[in-house]
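Of the protein chains in this complex, all but one are displayed in their positions.
Note that the chains are named A and B in the order they appear, and that numbering of residues resets to 1 at the start of each chain.
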Amino acid sequence: MLRNALRVPSGRIAAVLLGIVFFLAIFGPLLAPDAPNTTVAAQLQGTSGAHLLGTDYVGRDVLSRMLAGSTLSVLGALMVVVIAFVVGAIPGLLSVYLGRGFEWVSLRVVDTMIALPFLVFAVAMTALLGNGVVQSMFAVGILLSPVFFRVARSSALSVARSQYVEAATLSGASTAWVMRKHFLAKVLPPISIALSTTMATGLVVIASLTFLGIGVQPPTATWGGILAADLQYIAIQPLAPLVPVVVILAAVLGCNLFADAVRDVSGEAGRQLLNARAARKAGKLTRVPRARIGLRKGGELG
Amino acid sequence: MATVSIAGAPSRGSLIIQHRSRQFAGVIWRLLAAFIPVFLLGSFFTFLLGSISGLNPAPLQLGDGASLSAVHALEQKWGLTRPFFDQYFTWLGHVLSGNLGRSWANNNPVSTLLEGRAIITLSAAGLALLIGIVFGFALGALAAKYQDTWVDRVVTILSATISTLPPFIVGVVLIDLFATSLHLLPAAGYVSMSQGFGPWFSHIILPAVALSFDTVSDVARQLRIGLVSAKRQHYVTGAVVRGLSGRRVFWVHTLRNAVSPSIAVLGLKFPALLGGAVVTESIFQLSGYGQFATQAAVQGDVPSVQAVLVVAVILVVIFNMFVNIILNALVPSASRGT
Partner (left out) sequence: MVDLTTVQDEIAVEVHDLRIRSTVPDAELVHGVNFTLRRGGTLGIVGESGSGKTLTCAAVLGILPKQVERSHGTIEIFGRHTAGFGRQEWVDLRGNVISAVFQDPGSYLNPSIRLGKQINEVLRVKKGLSRKQAKEETLRLLSAMHLRHPELVYDQYAHELSGGMLQRVVIAAAIAPGPKILIADEATTALDVTVQAEVLDLLTELKDREGLSLVVVSHDLAVVAQICDEVLVMRSGEIVEYGPTDEVLHSPSNEYTKLLISEHERYGLDRIIESERLQVA
């Protein structure tokens, strides 16, 4: 599936963007020319040779701060996704197999969670539970889990009802084996999509929380925190906020494009799209055929 | 009106009325059944959060270094030593009767603290909703009318891009553009309507636009889908064949059935709008609801936070019920078959 996703342009762009983002997250701090938390030069300088992105209001090198901040921002989002997955997918699966009572209760809980204004809750949860990084990740992870609940549940439902399971169970295979083999194949696309969109949301939420100063205290560098500081001095350095903005957007865009790519290449429509593209490349078609309504409607035009 | 009456049987007219009121009651019942659990769960979760936090009024009211016995006495005074469910139900009862508790930070009733701020937040969120509806509809209708042409494609891509832009980023860019660079609009603050529409508008427009992007995009997408599907329906042909003009067919028949997905999506967007307000208020320095929540959370002022959360839940529930009622009025066939 990943290979297929890379065949569409959106997938390729996504791969590039995400590659850069993860690279920054892992190697960022190592690449920083200056220490991110120490004053190294005069305040609020514009770009220059020594400081590619200028300096901030304390005199710290912006580039170093951005690089250092990548780790926290990106890995924080990643943790959020993992937590959301675990908190959501497990009950989601269980809701199919544990009987009506559990199912009803878990569905109601999920409905409620979707209905809540979730940034407000994220702020409240993080702050009230100790205002630390870990709390913020857990809070956001829990609040974002409904997506995974639904994906896990619908995957489990579709597999439970499919004929593979019947056939396999008839031939005496254990439930665990059945689940493992057929489950994964059918379920990978929607889960990948959920993972990427949650990652995108996670990035935005972590940035929002750090922007508000919740969960992470200054002087720790985060993309959101840098943006918040930049906002204060926007009159002096109007272009400064654009740096974290572009970076955050690029990361979010990468995730969303990946989700789009997976969406485009999976399922029946996906197979058609890929075949058509391959045929076009080989010079066999002049344009990608699309299903046209019109004449195929049978009795209407008979 | 000619009504045939069989002896003892109700007239046809009153039968219709009975049928209609039963349908309406059914709708209301169903709405309540769907939303009451949400409210209860939401309020329970809110209260639980406060309890789990293990916070107490001491840091705010007694300062650091207060003796354990003083802290304990304070806790008792605030009823925090009572069993959990005891506290929960008392609190819930208070909430339902309008008492939102007292802030630990300053002992004031939270409801008073929230009063003025609510207007600010609701102005921004309300205007954002309005912008979302107007522009979302316009874009969606445009895309549907010129379906499959470049207009459609541009609008679709545009709205897809817009939906990924988080409100606080848009806010920052807007400030940079309109306030700092072009000096067209103020960057911060709130001016109430009593000082004139112009000032109010110029202060609230940027936050509202920042909040609205997500809504515009979703409404546009849903309307396009709804219109594209409605256009193909037979009842459109029926109306055309009866000689009704294109405009009438569109506004009275097509649109009416096409708007339901986009109106439904508004219900889903409202929580996002409230949530987005939290950050936008910080960027634009609006002393609204969201900012209050943040401050209170950071301070550890549990009752205030709980009040804010539960009010948010109530607002979402009410808004959704409202949306459902409108949907039902527009497209009654949605209520059949349940």
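Operating definition for what follows: contacts are C-beta pairs under 8 Å (C-beta built on N, C-alpha and C of every residue); 3 or more make two chains touch, one makes a residue touch a chain.
Every value quoted in this text rests on a predicted model; they were computed, and no experiment measured them.
Set against the missing chain, the residues B:161, B:195 or B:245 yield one that touches it, B:245. Annotation: of B:99, B:163, B:192 or B:257, B:257 touches the absent chain (contact as defined above).
For chain B, the residues touching the absent chain in the complete assembly are 1-3, 12-13, 15-16, 233-235, 237-246, 248, 252-253, 256-257, 330-333, 336.
Methods note: only the chains that are shown with their structure count from here on.
Separating the CA-averaged centres of chain A and chain B is a span of 25 Å. Residues of chain A that touch chain B in their complex: 108-109, 111-112, 114-129, 131, 200, 204, 207-208, 211-214, 227-228, 231, 234-235, 238-239, 241-242, 245, 248-249, 252-253, 256, 293. Those residues of chain B that touch chain A in the complex are listed here as 34, 37-38, 41-42, 45, 49-50, 52-53, 55, 164-166, 168-169, 172-173, 175-176, 180-181, 187, 232, 268, 270-276, 278-279, 282-283, 290, 293-294, 297-298, 300, 302, 305, 308-309, 312-313, 316-317, 320.
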